[in-house]
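The complex appears here minus one protein chain, its other protein chains still in place.
Labels run A, B and C following the written order; every chain starts at residue 1.
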């Protein structure tokens, strides 16, 4: 059911986005951030927090930052310390956390030895992680395949134990992916809280321990119901890179990871965010994790019909940034949403066209489609009707991942039964309308085709302007949903640094990665 | 959004149905029934009942039947009595009702005088009725036009006053047509109850007085909301012809009127029903009233997917029978329904194809589409989702009249708020998807097209068999939903009679009708 | 996790939060007053933390409300009194065996939908060979003789048939329940059978989607079946009860 659009124009959009992304990459290559460094420490196995509940990875980075030694990076100082003291990474981190070890005061070891050790530590870490990944994929393959689209629901009680009960129920009801919504504004924290949490606002904190509990629960239902249920969380905010590391460590399947979200909607610094997103995506790409982007946010506060093309603009940019970080298209789940005002004439047709256009522009992406939220009211019956139509558009246009709308969207974070009702409708539509897309065609000269062409033209125009101005200036001039951000403004800029001459990050080395893969395969 | 079907085959189906209808007409032409005769009395203005609450028209017909004088028909005896006594029709009927007048005992007046008087009475009656009809159409035209499809809801409290409150609310909520469901099995009564009624089971009695009250109420909302709201009732059962007369007298806009329903689902005699349906349709055709047929019933108890073609078979037959009675296609609202099991794979696509096929086979018919009922459960949320999909199919395939499904279908006759929720969903879909049919095409070789061709072939086959066997034998052999009826079996056969040599019914005279129209136009 | 604790409360977002959803219409136009009235009603039903989440004008002086609230009501798991008995189901083979070798007779079942009710699908699901939910109906059981009178049967015809056919079991279906039409029909039949002195010779069973077991027993029935009933459930009960009576 293809829309008649110009493939020439699509190629041009992609080229423009690639040049925008390329410019960003060039600027951020020499940079790293505190979050990236902490993620490296997590990847090599450091976990836990000190007596004041400060995560050990933060203690470590804070110490070297305080000593103005951050530029050499976490792995340099870790290796140096191992060589100097013979202690384990975790042991070292614990002593740093307790305040009984001063990293920078130790004598600097020979550069060559440090480099070798770094490579060894990283290779070992990669072998462990690749091994875990292999086990997970084996488990997935041992179970029946989930039909398409995947039905994605959220749990958001604030208490991980309640989340787990509800996630298990949702999985049994037919959910293919379950996301734990984060406690509001975790994006703003420059550390990842530790341990199991039972209090949160509008959601549950993302912590390694919470991830692990949920993973266990979902694995249990997956096995029981012979259907692999995917675990989702948010990889955004000041700890974007660290969350990516945790995601990889704890075996998450999908992470919500958007290059622009933090900048636009959390007022995070743009340079910081770009560096963090790059490394987080690099990591997720390495372990073949799916990311989904957050373009729904772009049309939550502006006219979603008139300004819809901003979604496409952001998708093209997100795609190229992720590809630059080494991800393959099959893992870049671009986001979009059905947020048109139901009072609009032909709103269903318009949503259908928009959804099909996205599907067609990014044919290999596991696109993630999000439901109506803005125009929902407390009328749970009408909300359910709207969601059912949304489900139909999703199935019909063959979206890959569908976040299900809730009848109580305008009331509360979903109750147990709300999720059931949503899944029931979506499962019905998936069964009832699975072949629709193969049976119907758009008229080449209808209003639908015209809308698609108009959207693509507008997207091309915006991408042209952004590629001329560069991403930084475009963010400053309000090109995205009229939000303006300055280059050095926003939270987290002080966590960005230029890598020094001793800086080490062998995770980026193709050579080490290749060796680790070979080693994993051999075991 | 046309389905690729053979127009040759469609023409053949229509020809077969025409021959079936023609055979019926030939057999029933010499016949009349007590119901037809009572309807004539009603048309010339007789109303009310006697002290034992027996309608005067029944008293009249019962008396001549008792005297074995039915064969000459009601109008003969009425005119004879007028000539003999100089009394008014109503006065005569009242005396008959009171038992103080013996019609058959009066001396027979000259045949010519009787004929002339009959024609005069009928012409006067027609002038009055054409006048009423004109007023009604003028009112309709003075108001804004209802968008398509018309949204049709039912009220069914059993109490006409409650019905009126609910009908007015529904009209204000956006209903275009309101039907008062009848108290269960009124079909089986061989009289039309009289007066205003406040008790009924599963519905409200159809009476002239109830019609009048509802008409007043709907006219009031129509004017207030500048939208003509149509009044619907059931014209079926042993009083089919009489109800048609009442419908015409009281200005109803739409009557549910099916040629086979009474035979199959109420075990009424087939000859009786055929005579009644013919005259009822003749009358309704005269006053350009819309009829809607009841093919939904055919698939309520059989496999609605495997046996769907019976709907099409019945539609072709209903169409030809109605045309034989003088109706034009624009007033023959053929019925169909979305009753597929939601558990069926691709059920949405299948419903879409079936709905489109009906639309295409009967392009000028104001087809009436009915919602899922069989597979609804007490889960009002899922029921609402199903109805929303049904609404989409309705709008998409451009059905003319859509009976709205209720979230509480499996629970109770609709509550006030149930109708609101249904209308809300349907109004949304009508606005949101109004252009869909103009934007999309079926693939010529998809499973949809194959289904359409298969259905048409099966229909042709059945019609061929029925036209070979004749309708009577086919009804006996279970050709319709496996229900078997014998020619002389079922209720009401004793009310059928062969018209005698003095029999009079000038309503059937083209000449009289033409004169009446001319007279009406002149005033 | 199955039964968690012995005191049970509604669960919305957390164990024991008591969350409940409510909706109803009022015969008032929508206004601040009507919204207040809606909240008061929820309050009088004992709900706390009431949230009026939707208030819609229905036209013609009516309005509709959707509310959420919490209730402190809790049910003692141990004290739940079952009106609906969860009977162990026998199987097809066992049923016929028990009838043939224990009860030692072929059982005659007379079935009908009574009054003006024309809904046959439910009763047919139990009686017709075709059955329901993948199970065969009673006609398929060699040890049952089924006489299905169909729909719209007046109670006196049921009585007549029961006597003529020497019925062991009478099965009646009632689907239309608006204004309690079914209760009149059911009571009337039970009374007639009693009056004719054959009530004690029969098992008298009714069914239908809106039948309240409690009420059915009160008007004189031996058992009542609700929505989703399968032929096996009915056959099992018949065998059990007939064997009990025979002892």
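Assume a contact is a pair of C-beta atoms (placed from the backbone, for glycine too) under 8 Å apart; a residue touches a chain by one contact, two chains touch by 3 or more.
Just so you know, these numbers come straight off a predicted model, no measurement behind them.
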Identify the visible chains that the left-out chain touches across the whole complex. A, B, C
Candidate in contact with the missing chain, chosen from A:65, A:85, A:413 or A:447: A:413
Which one, A:98, A:113, A:185 or A:343, makes contact with the chain that was left out? A:185
So one chain is hidden, and I want to know which residue out of C:21, C:96, C:116 or C:173 touches that hidden chain in the complete assembly. C:21
Taking the entire complex into account, which one of A:301, A:345 or A:486 touches the absent chain? A:301
Even though one chain is not shown, subunit A touches it at residues 156, 158, 165, 168-173, 184-185, 188, 199, 201-202, 221, 265, 300-301, 377-378, 410-413, 415-417, 420
Could I get the residues of subunit B that touch the absent chain, sorted low to high? 157, 159, 162, 165, 377-381, 408, 410-413, 415-417
Under the stated touch rule, tell me which residues of subunit C contact the chain that is not displayed. 1-5, 8, 10-13, 15, 19-29, 31-33, 35-37, 40-41, 44-47, 51, 60-62, 71, 73, 75, 77, 80-86, 210, 212
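In the analysis below, only the chains that are shown with their structure count from here on.
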List the centre-to-centre spacing of subunit A and subunit C in whole Å, with centres computed as mean CA coordinates. 51
For the pair subunit B and subunit C, the C-alpha centroid-to-centroid distance in angstrom is 35
Among the residues of subunit C, pick out those that touch two or more other chains and give their numbers. 56
Of all residues in subunit B, which are in touch with two or more distinct other chains? none
